[in-house]
Structure formats: structure tokens, C-alpha cells
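All protein chains but one are shown at their positions in the complex.
Entry: chain A
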Amino acid sequence: MPTYQINVNGASKTVDVAEDTPVLWVLRDHLDLVGTKYGCGIGQCGACTIHVDGTAMRSCSLTLAQIDGKSITTIEGLSEDGTHPVQEAWKEMDVPQCGYCQAGQIMTASAFLAKNPNPSEEDIENAMNGNICRCATYTRIRKAVQIAAENMD
């Protein structure tokens, strides 16, 4: 099997996996970064969202070739101690119920706010519509993204 060098959360890692292995499973099974979640495997639910050079992407639908030379950030690397404004807003609103989708929600929200720091309500809904929360914590997700936006100013 081929060997790949990938840059995850600021560190260079070497993995030895089949070339078609989705980045999701490289992170979870090979690098023990289990914060990135498997939900659907087809890019529909957003639970596996990571940042690739700052852009939110679905890691279940990314191959290693597609991230070659790029920097990956996962929920574990979003901040050193859970104090990214989006994480703090999630905490302030106590957003999660089961919590399984929330890492993906936070990764989508943080990449979105980095590009659009003053979003309208409609912008927030458009940005977050790709992430499913089966517990339907949407009311709090809306508010948490707004709070994070205010705190990032």
C-alpha cells in the first residue's frame, strides 16, 4: 500500500493506506482523530466536515490525492483548548442533544464565519443547511452562529 504524508492540525503525519481510502477513515481509524464523524458516507449529512486550507469539506468524499499538499484542520485542531469563538458559542447556547453531529456543525460554522464574519440570518441558514442534526437542535445552532459572529468581530 502506498504511503502518504498529510498535514493535520499543524503536524505532518505519515499513513500507509489504500489510495481510495476516504480522508474520514484515515483520520478516524489510522490517526485516532475520532472527533470527525461518520454519518452517511455520501456527503449528505455533514457530520464528517473538516477544513481543507480553511474551506469546509466533507471528509467522507475526499481522497488523499485531493488533499495532497494541503492543510487539514479537524475539530481536535480547531483550537488548542476548545476556545474558538464557535466552540464557545456552542457552549454558551448548550447546543447539543446527542452531540454526534456537532463537530461537523462547528467545523461548517467556523469555516463559514472566517469568510463571512457579518452574516445575515439567511446567510447562516444557507451555510448550515448541509449539516443534518437528527435531534433538531437547529434553533440553538442559529443562535450560536450569531453569537460566534458577534464575538469574532
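By our rule, a contact is a pair of C-beta atoms (placed from the backbone, for glycine too) under 8 Å apart; a residue touches a chain by one contact, two chains touch by 3 or more; residues count from 1.
The working rule: contacts and distances are computed from a predicted model.
Within the choices "Glutamyl-tRNA(Gln) amidotransferase subunit A", "Xanthine dehydrogenase family protein molybdopterin-binding subunit", "Osmoprotectant transport system permease protein" or "Ligase-associated DNA damage response exonuclease", the name that UniProt assigns to the complex's undisplayed chain is "Xanthine dehydrogenase family protein molybdopterin-binding subunit".
Those residues of chain A that touch the chain absent from the view are 1, 17-18, 20-22, 25, 28-30, 32-42, 44-45, 47, 74-76, 78, 82, 87, 90-91, 94, 96-103, 106, 125-126, 128-142.
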